[in-house]
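The other protein chains are all here in position, but one chain of the complex has been omitted.
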Amino acid sequence: MIRKLVGIMGPGETASTVEKETAYALGQAIAKQDWILLTGGRATGVMDAASRGAQSVNGLVIGILPGENRTAMSAAVDIPILTGMGSGRNVINILSSEVVVACGLGAGTLSEIALALKLQKPLVLIHVPDAVVEQCRLLAKVAMVDVATVEVAIAQIQVLMAAEE
Amino acid sequence: MIRKLVGIMGPGETASTVEKETAYALGQAIAKQDWILLTGGRATGVMDAASRGAQSVNGLVIGILPGENRTAMSAAVDIPILTGMGSGRNVINILSSEVVVACGLGAGTLSEIALALKLQKPLVLIHVPDAVVEQCRLLAKVAMVDVATVEVAIAQIQVLMAAEE
Amino acid sequence: MIRKLVGIMGPGETASTVEKETAYALGQAIAKQDWILLTGGRATGVMDAASRGAQSVNGLVIGILPGENRTAMSAAVDIPILTGMGSGRNVINILSSEVVVACGLGAGTLSEIALALKLQKPLVLIHVPDAVVEQCRLLAKVAMVDVATVEVAIAQIQVLMAAEE
Partner (left out) sequence: MIRKLVGIMGPGETASTVEKETAYALGQAIAKQDWILLTGGRATGVMDAASRGAQSVNGLVIGILPGENRTAMSAAVDIPILTGMGSGRNVINILSSEVVVACGLGAGTLSEIALALKLQKPLVLIHVPDAVVEQCRLLAKVAMVDVATVEVAIAQIQVLMAAEE
């Protein structure tokens, strides 16, 4: 049975406390929906917080790692996918997620938001600056929503998944 | 908790009946060990047979697909990882598998065997021509075993995993 | 002798006439500096216009193509690098350019700007909306300049290259 994968992207080392708290709650909420959480897999920032959140409620976490081994992998990853492709793995993060959630904004996150727009993946933004949200709206050809809470994020993911089917 | 991933590689459209039967039995046996099966994800040959075998006993199957969408994906894949990287995904297959099993030999399989040797991944060969096995032995820097049955394959994977820990 | 590569990134099918005219002039000016032009290689938009500009003055043009063959390649590409990696090739565009020029803004271009910021490549922006320039400035750890003319772009590339040495 094909499982539903939801990706959470966001800053690594530069993530703020609020972004990490939101990511943790998002990871929990995604796991409670019985969706699989997909992240970039590293032991830092939004990736790590979301993974720990999902793990805290026995969710399943896939980490798509940039390196060739498990160095610096989040301890909350259940299934490490080792790509050895550096930032090239960002494309895989986007293609493999049914819905992409960007929580906060770093340079890598911006590349993933842009790839989601390019590859026409449904996109949920949270803690993303208004100027970026507006610019993305101009480039978006498919559904893109800007949300303020984890509850609304989950509701929007449900709507976006239903629309894909 | 980090799950153990075992990759099964082998011919697609050109796979023989025996290779597909072995792949089906390998997929079953891998799932019964509570390992996750990783394949190239397409709906053909060894990939598909192994995935159906694992599915038949409620195993979990990850398909690392060459394309950007689910076209031609095996119906037995639970977790599709869409790479959009064509044969570039073969590297991901190898890096992500704790042990790589090659069942039969096609050109793509040969590239995966060679990458396993290059990236020093433990390798189990079954239904691979003797001349190829001998050549690989000359290139192998880590454990590589040639087996004749599914039972021995599973026993060897257990040994190789234990040695990695 | 290591040649200097300058990458020009920009919208494909959605490029405006002004963006394409600027790209053509940039391609010419880059070739006149005896730099090699690097683009995404497709026969459309900024990529194609820049390549034709370079070709018009006998410059050398490298196209880093997303596909596995030359379908839809710009006729002005001298050296096709076929990646078969879709948008994964955007990373190669950025890593291989000594200086990256973004001319105009599409979703793919935004991903390349973001990757340049992430991978700390010197970046020149032209015809990029102010809101995006400002956001990028917040994320930039290395030199990033916003210019209005081809002449200033070339002068800035010279400065950025000198700083790298």
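The first chain written gets the first letter, and so on, giving A, B and C; residue counts start at 1 in each chain.
Here is the rule we use: a contact is a pair of C-beta atoms (placed from the backbone, for glycine too) under 8 Å apart; a residue touches a chain by one contact, two chains touch by 3 or more.
This is a predicted model, so every value here is computed, not measured.
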item	value
Contact partner of the left-out chain, one of B:I2, B:A72 or B:L119	B:L119
Residue in contact with the excluded chain [from B:I30, B:A43 or B:V91]	B:V91
Residue among A:M85, A:V101, A:C136 or A:I154 that touches the chain left out of view	A:M85
Missing-partner contacts on chain B, residue numbers	85-88, 90-91, 105-108, 110-111, 113-115, 117-119, 129, 131-132, 134-135, 139
Positions on chain C where the hidden chain makes contact	1-3, 5, 36, 62, 64, 68-69, 77-85, 88, 91-92, 95-96, 119
Interface with the undisplayed chain - residues on chain A	68, 83-88
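Just so we're on the same page, only the chains that are shown with their structure count from here on.
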item	value
Same-residue or different-residue interface between chain A and chain C, half as cut-off	same
For chain A paired with chain C, centre-to-centre distance based on mean C-alpha positions, whole Å	28
Contacts with two or more other chains, residues of chain B listed in rising order	68, 83-85, 88
